[in-house]
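What follows is a short report on a single structure.
Removed: one protein chain of the complex. Kept in place: all other protein chains.
This part shows chain A:
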Amino acid sequence: MTDVTITVNGREMKGSVEDRTLLVQFLRENLGLTGTHVGCDTSQCGACVVHVDGKAVKSCTMLAVQASGSSVTTIEGLANGQELHPVQAAFREHHGLQCGYCTPGMIMTAVDMIERHGSSLDEETVREELDGNICRCTGYHNIVKAILAAAGASQAPAMAAE
């Protein structure tokens, strides 16, 4: 067992974990932060995306011990009290989810994408950068629409389903 200290959503959290514990297990099982999901065994679906030191990463493909000393933001850390984060609000507004399983990962990926590209984000880039996030419900159209809306992109996506 190894002691880890990870700042999660702004609060310093300590725990003792087996070295093989994945970051996502630590978040869900030790801290009870079950907003971060696990959708695959192959690092491909993106349901588990969180931010580690400000960058989107797959928490199913990182050990908790690797994240010791880092700052982690999960989906639970985005809203400001009752007020949704703008990307969360845009997903609601544009119907960017159905069952919601992929949504935490989609939103964490979207926030990271918007931070890197800002309002220069265009539809092609959004679709390209959603490569590592799989949604089996929505067909992606409204997810793309929500992300572009949240980014304040000037061009509305031509292909989005109404």
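Methods note: contacts are C-beta pairs under 8 Å (C-beta built on N, C-alpha and C of every residue); 3 or more make two chains touch, one makes a residue touch a chain; residues count from 1.
As a working rule, contacts and distances are computed from a predicted model.
A.B. asks: Out of "Carbon monoxide dehydrogenase", "ABC transporter permease", "Thiamine biosynthesis protein ThiS" or "Nitrite reductase (NADH) large subunit", what name does the UniProt record list for the absent chain?
C.D. replies: Choosing among "Carbon monoxide dehydrogenase", "ABC transporter permease", "Thiamine biosynthesis protein ThiS" or "Nitrite reductase (NADH) large subunit", the correct UniProt name is "Carbon monoxide dehydrogenase".
A.B. asks: Based on the whole complex, identify which of A:K58, A:H94 or A:K145 touches the chain you can't see.
C.D. replies: A:K58
A.B. asks: Spell out the interface residues on chain A facing the chain that's missing from view.
C.D. replies: 2, 18-20, 22, 41-44, 46, 49, 55-58, 60-63, 65-66, 109, 112-113, 129-133
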